[in-house]
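Pasting a structure below so you can have a look.
Only one protein chain is missing; all other protein chains are in place.
Showing chain A:
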C-alpha cells in the first residue's frame, strides 16, 4: 500500500515537473495572444517618395523610435527602438540610400540602410560641452558624390563622411562660449552662427575641406534677444528681442554682418500679446505668432520686413518643400468652425493657393500639432500634395485629397496606467448581432457571408468577411464570458487619452480624449497620471455600467493644477469632470463603497490635506464610521524618510469643507542620509486574494504565513552606489532591505546585502517578496526571496486545540499586536537585467504562482515561484521532492520555452499587468511599452477546464458508440439467453 502511494506521489511529482516547462506550439501563436506595434508621437518626418517603388516616410519619435512607414497603408516597414537615454535629435536621408539619425545630445550618429533598416555604420562623436545638436545634410541629388554630413553636438562641429561614417575633421567651439544655432553650408565655406550671451551674434567661417577656421566676425546688438533665432534664407536670420517687441533681421552677406530692426507694432495693429517666431523653415518668409493669430512676414533681399498676410485660428505650419528648382511650397492648417482647412501655398506667390482642402477629423483626436508635406504628380501631371499630421493625442494621420488615407493610434505607445473592466452580460433573447449593429448592418453581413460561400467575393470583401468572422468569433464578443477571459483593458496614455482595448483581439472598443485634459491656455502640458475603477456594479445590477476615475495634471510638477474625470467604462462617455482646487500628491482607494457601489477615494495634496471623493453625505457617513481605521504612509525619497499617517479632523479653513481633513504623523523612519538612500518601495496589490494562510511543511509541520495588507518593502542603497553599475566598488556598495508594517511603522525584517547595488525591481505577494539587484562581488545580477511567517500562530498545530476551540486563528488580527516574525531568505544568480517584475494573480489564489520578468531584451519570462523558494536545499529528501522542492542551484534557470512572449518583443517594455480571469487556473497578462502584448497564462496548466483542442466530437462519438454497443450486447445477450433457455 505504501509502495502504491509512493508511486502515485512520484507520478504526481513527475506531472508537476512537466508543468515547469509549459509552453505553446507554433500553431497556437496568436490564438490567445495579440501583439500591437507602435512608434510613439512623431517628432520629425522625412519623406522618401522619389524614384522608389515603395513610397515611405521615415520618422523619429518621442519614444526614441526610428521607423520607416509605408506611405500607402501606414504599416511599419522597419523600426528601431533606441534606448530611453538615446533621444533622437535629428533624422535625414543621405546619399539617397541611408537614413542618418543623430541621437544622445549629438554624440551618436548612425546610418541605416533605407530599404531594410540594417545599420550601415555608427559614429560616436566626442565633445566636452552640453549644447544644442544640429544635423545638417546637404540636399544634393547627385548620389555618387561623397557629401559631408555636418553635425554640431557637444560643443564641436564634426564633418563626417556619408559613406562610412568616418570623422574627417572636427572643430571645437567649446572654448568660444558660443551657443551655435545655425550651420550654413556652401561648397567651399561653412558658416557657423550663433549667439554669445544674449546680444552678441557671432559668425565663424570654416574651411569645408579641412575644418580650418578662416575668420570670425560678430555684431553686438544694442539690446538682449530672446535667444531663439530662425534662419530665413542662406544668409539672413530673424530673432526677437527679450521683451518681444522688436524683430531683428541679421544679414551676414559677404562676411559683413548687418542688422535691421523693426517694431512688431509696425506690422500688426493689435500687438498686445506675446510674439513668438514659429520654427518653420520657409525660404524668405517667417511666421510670427501673436495670441491666436499668425502673421506671415516676408524678408526682402534688402532685409526689409513686409507683412504678407494674417491668418486666424492656425494650428500648424509645415516646413517648406521644394517642388522644382525655384518653387518652394509650404502647408498650414486652419480651423474654421468645426472644419479643418488645409492650404498649400507657394512661398513666392502668396495670392494663389496650390491646394485648399477641407478635412473632417474626429474631434477626439484633438488639435493638429505638427504637419509635414510631400508632393506627388497627379494623373493630370499637376502637383498633388499629401500631408502627415501629428495630432494632440499623439496619433498620426496621412491626408490626401481631403481624406484621411490612414491613421495610427500611436498614443498607445505611451501607456501610463492600466485598469480593467468587465464586459456587459449577454442579455437573454437578444442576439449579440442586434446589440452591436443595426438591422441593415446585420443584413449586409449576411449578404457578404453568402457571397463568400458562393466564392464571388472580391479581395476587399473577403477581408471584410474575415473581420466579421473575427468579431463574431467567441473570443472577441462584446459580452462577458463564463471563464472571464473577455474583458476591457482600459489604458490611459500620457497624452491624457483613454482607450478601451478588447482582450480578445486587442481592438480599440472606444477612445476618449478627456475634455479637461485638452491643451488650453490654463493647461499647457496636460499629462495623464492614473486611472482607477470608480464604480463596479454588483453583478446583479446588470443595467448599470461601471465607471472609471481618471486623474490628470496640467504639467510635470506636483503643484500643477489637477483635473479628475469620470468615464463610463462601456461607452467611454465622460460622465463628469472636475478641475480640482487642490493638488494631487497621492490617491488612496479606500476599501469601502457606498450604496451605489462607488468606491471611496482619499486624495492627498501637497499641503497635507486629505480630500474625500465622492463628495456625498453618504460617503462622509461611511468615513466617519471607519475614521480611526484609516492609515497610510508616505515616502520622501529625497529626504530618506518614511512617515505613517492617520486622519485627525476636518480642515480649518475660512470656508467650511466637510470633505477636507487634516492628518497627523503617527510614526516616522529616518534613514541615515550618509549611508542609505531609498531606491525602491513596493507594496502588495490591494486586490490580491490569498487562498490559504497555512503552509504545510514536509515534516507535517504547519507554518502560518504573515499576511498583512499593510506591508511595505523598501530597498536602500548606499548613496555612493546609487548610480550606474560600475561607478562604485563592492566595498562602497551595500543594499539594505526592509519590510515595514505601515500601520505602526514597525520594521519587521531588515537585512543587508554587502557589495550589492540597485537598480532594484521587486514584487510583493502573499507573504513573500522577490527582488532583483546587482551583486558587484560576483559581477552578476541576483534575485532574492524573503518569505515571512507568523510565529504567534505557530502553536496551533495540535488537532485537539481545533476540536476544543482553543486556537487563536479566528481572533481578529490587529497591527498593534507585537509581531513574532520569522523570515526565510535565499538568493540566486539571474542572468538577465530586468525592466519589470510582476506575479500572476488568479481569482481564488489557489493556483501556484509564476513570476513574470520583463527582461532587458523586452521579452516576458515566466519563472515558477518554486525556483525562488527559500527552502530549496542541495539534496532534498524524498519527502521534500514529493512536495515539489527543487534541488538547490546557484542560478535560476532560463528555459527558452517559458518566454510567454514567445518570438515577439514588447519593445520598450515598461510594465506588466496581471488580471485574474474567472477561471481559477488562468491569469491574463498585459505587457506594455512602445508595443502592447496580451496573453493568457495558466501557471499550473488549465487543470479546471478542457483544452481548446479537446475533441468534443470524439467524446460524443465514443459515448454514442458505447451506448450502441451496450444496446447491441444487451440484445445479443438476451437472444443468447433465450437460446440457452430453449436448448
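In the analysis below, a residue touches a chain if its C-beta (ideal position, glycine included) is under 8 Å from a C-beta of that chain, and two chains touch if they have at least 3 such contacts; residues count from 1.
One rule holds in what follows: contacts and distances are computed from a predicted model.
A chain of this complex does not appear here, and its UniProt-recorded name among "ER membrane protein complex subunit 10", "Syntaxin-16", "Protein YIPF" or "AP-2 complex subunit alpha" is "ER membrane protein complex subunit 10".
Within the full complex, the residue among A:383, A:746, A:910 or A:941 touching the omitted chain is A:746. For the options A:667, A:713, A:764 or A:928, the residue in contact with the chain missing from this view is A:667. Among A:467, A:625 or A:754, only A:754 touches the chain left out of the display. For chain A, the residues touching the chain absent from view are 3, 7, 10-11, 14, 17, 20-21, 628, 640-641, 643, 646, 648, 664-673, 675-676, 736-737, 740, 744-747, 750-754, 775, 778, 782, 784, 811-814, 816-818, 825-829, 867, 874, 886-891, 893, 895.
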